[in-house]
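Scroll down for the structure; my scribbles are underneath it.
Of the protein chains in this complex, all but one are displayed in their positions.
As written, the chain order gives the labels A, B, C, D and E, with residue 1 at the start of each chain.
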Amino acid sequence: MSLDLLIYAVGAVASLMSVVAVYLALVERDLVKAVIYSAIQSVFYSLLFYLFMSPDIVLVYLPVAGGVLPALLLVLISKTERFERE
Amino acid sequence: MKRVVSLAVLVTIVLGMSLLLALSGQSFYPSENLRWLAIVYLNTTYNPYLPDFTVRSPESVTAIVWDYRGLDTLYETTVFYLAIIAGLALGRGVKRLNQKPTDESGLSPIVKTVTKITGPMILAVAASIGLHGHLTPGGGFQGGATAAVVPVVFIVVFSSFYLLWKGVSSQRMLTLRSAGLIGIGLTSISLFLAGLLLGLPSYVFQNIAKAGSPLSMPYDVHGALLSGTLWWFNLFEFLAVSSGFTLAFIILMTPEAEEKW
Amino acid sequence: MVGFLAEYMFTVIYLSLFVNLGLSLFGLFYKPHYVKKLIMLGVLGDTLNMFAIFLGYRAWPSPTTPSRPPILLTYPFENASVLVEFTSRAVDPLPQALVLTAVVIGLAVMVFLIFLGDNLFKHYGTLDMREIRRLRG
Amino acid sequence: MRAARAIPVALLAFVTYIVFSGSTSGYDLVTGLLVSVVVGALFANVTIERPSKLLSPKRWYWALRYALRYFIVDETKCHIDVAKRILSPRMPVNPGIVVVPFDVESDYAMTAIANSITNTPGTVVVEVDKKNKVFYVHWIDVASIEPREAKKGISETFEYYSKKVFD
Amino acid sequence: MFVQEFIAAVVPLYLVATALYLYRALKGPTIPDHVLGVDLLSYNLAVLFIVLGIFFKEPILIVTAIPLALWIYALDIYVAKYLERRVMGA
Partner (left out) sequence: MIEELLVYTGLGLIALGAFAQLVSGIGVNRFRNFYLRLHAATIGSIWGCVYPIAGAGLVALGYKELGPYSTFMAGAAFVTSFLVLILSPAGSHALARAAHKTRQALVEPCVHDALDPSMCVRGGGS
């Protein structure tokens, strides 16, 4: 039985899901939702970093892209405007 | 509906193109061997047989970050410091409110109590990640970023006035942050200064004794591995990063007075 | 068959990263809103970092022994066989160290840009880049 | 007084540090001690109000009983109930927000009850009113909208135990 | 013991759950729905991180699950605060 295939399958599924999240973050007009989509993308990227055996990067990437950046962007949105105009 | 169609097209393109590439033998597949540089790094990160080259840290990423390429990381820390200073400069002239926190401000009492209990636990976990940075994954930046959960959650759940009321002000955070940066700088030149005093040859960013310079930081204290300067770098980086995040969040999140400038 | 499937899945990962790169570049250039540009800048940086990690990855030495993170677990060792086994399985640590630095610098840039966006809104009353371009002239 | 309040916090931090590190070597003990002293000093006036409660072994005994009963009996019952609702083809739900009064003094006891309610599937605390001492609970299968009856169905055992532990 | 094979059999189930959560996280009509989806997604991935850590026989990989759980809790909290007050610091 070939166990590495399982890992690559997990990675393929995760990267396809990240494509979906990035596309929706691109076309969404409501910026709060766009921020949440980018948080989903960063969660999947952290799974990819994990599968490529770099726990250090996961530890540094998750707080930055999954926590601090959405927080700062939400603060910016709450201070400015929420909807992107056409 | 348009989005679903576009998404289906995108996913199909990815799957189909990669099928074509894999069938035609053009696929990207990682090699089973490493570059020689990587093998050198991996072989010397903890290797008592090569005392002139080793860092004596089993964690090779931290070893590269703070020893082999320590100067890079010093400047990276400085860039992060300067970015927050620049933010401070941009936000200068804005009047910030200052009032006493009440029970009404913030979220519900259940969330407040949970935050009170988990705050010390999160800080302990973050300190563990930071202080074991030379043994397990983690290090100063990772630990500091995990510790930054605590001030963020406190600001959001209580209010930023609560933090000020408890004595966490932006001036103190700036002081702590500068202290962390100065500590990193001092650690990087400590052996150089010691070499000057003792009249022995030594380098800036020296950690373990090299050929021609016998000075070396303590790396093994009664069986506990400290990896020389790495421990100190991690400690100061932990202070600098956690206080830097706190500072940025305090500046951004404190409500402003109504008047615009 | 197994080898083909593994290659196929790896190529899926690789190509979807390229698609992400293209989408984020498109958003960075053609979306008018400042916050949307910031989000896409973040995605762009992450994807480039992911490519760097790709370069450092190595395939499993055999289908049942996984490659491992570049961290030595049994460190006061008697003979060098531990080290030989470690070097035969660990992935490349150098890209990881570089990416660690890159993530932090990307964060610094983003923090500065967010402060800047706050000030832009105070000056112009909008974050739409077309409006700002018009108001400036 | 501040030191007395700091000690339980430091203890919590120390235990967390040691459990997370997973070893009791000298390095971990020393750094854990330093970290817990710093954390205790930072959180002394935030976390604890009356430190003497932590010392009584009776409370710890009741906490253990609470945990065992909660994880083995209550959770299993509620999980199976809600899982049945999800998997059955008609999805029988009868939801609503009901008033559930509580009768404990301290914030910790209130939080323990609220978290126990939220952690059992089928009930979620939506709003809490500290003045009138009531929770507003979203219940997936409203048996009664009468506060007393609702309390019997939702939170009576939790309140019995958490009163022994925290009050 | 058959630990590795057992986990290899369990992981696909977790992946199916990931897809289900992702659907809700992307679709959810209101913002709390989105956040609930992200929340469940990241709890799912935290379990996956730990279980794959046993699968790889690399115990140190487990550290990565903690920031995931912590920061997603923070995401919950500040979206709730944004919805309730619009001002993050008050």
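Some notes on this structure:
We adopt the following convention: a contact is a pair of C-beta atoms (placed from the backbone, for glycine too) under 8 Å apart; a residue touches a chain by one contact, two chains touch by 3 or more.
Note that the structure is a prediction, hence the values are computed from the model and not measured.
Here is the thing to keep in mind: the chain we left out touches B, C, D, E in the whole complex.
In the complete complex, the hidden chain is touched by one of D:49, D:127 or D:149, namely D:127. Considering the full assembly, B:136 is the residue among B:136, B:188 or B:227 that touches the omitted chain. Summarising the interface, chain D meets the missing chain with residues 16, 18-23, 75, 79, 82-83, 86-87, 91, 93-99, 114-115, 118-127, 136, 138, 140, 142, 145.
The chain not shown here touches chain B at positions 107-108, 110-111, 114-115, 117-118, 121-122, 125, 136. One chain is missing from the display, and on chain C it is touched by residues 73-74.
In this text, only the chains that are shown with their structure count from here on.
Shared contact partners of chain B and chain D: not a single chain qualifies. Centroid analysis (C-alpha atoms only) places D farthest from chain C. On a Cα centroid basis, the chain most remote from chain A in this structure is D.
For the pair chain C and chain E, the distance between C-alpha centroids works out to 19 Å.
Spacing of chain B relative to chain E, judged by their CA centroids, is 23 angstrom.
We define each chain's centre as the mean of its Cα atoms; on that basis chain B and chain C are separated by 17 Å. Among the residues of chain C, those touching two or more other chains are numbered 6, 10, 12, 16, 19, 54, 56-57, 59-60, 66, 68-71, 73, 91, 96, 100, 104, 107, 111, 114, 118. Contact with two or more other chains is made by no residue of chain D.
Every pair of chains meeting the contact definition is listed here: A-B, A-C, A-E, B-C, B-D, B-E, C-E.
Chain A meets chain C in the complex at residues 1-5, 7-9, 11-12, 15-16, 18-19, 22-23, 25-26, 31, 34-35, 38, 41-42, 45, 48-49, 52-57, 60-61, 64-65, 68-69, 72-73, 75-77, 79-81, 84-85. Chain B meets chain D in the complex at residues 108-110, 112-114, 116-117, 119-121, 123-125, 127-128, 131-132, 166, 222-225. By the touch rule above, chain C contacts chain A in their complex via residues 2, 5-6, 9-10, 12-13, 16-17, 19-20, 23-24, 26-27, 31-33, 35-36, 38-40, 42-43, 46, 49-50, 53-54, 56-57, 59-60, 63-64, 66-71, 91, 96, 99-100, 103-104, 106-107, 110-111, 114, 117-118, 121, 126-128.
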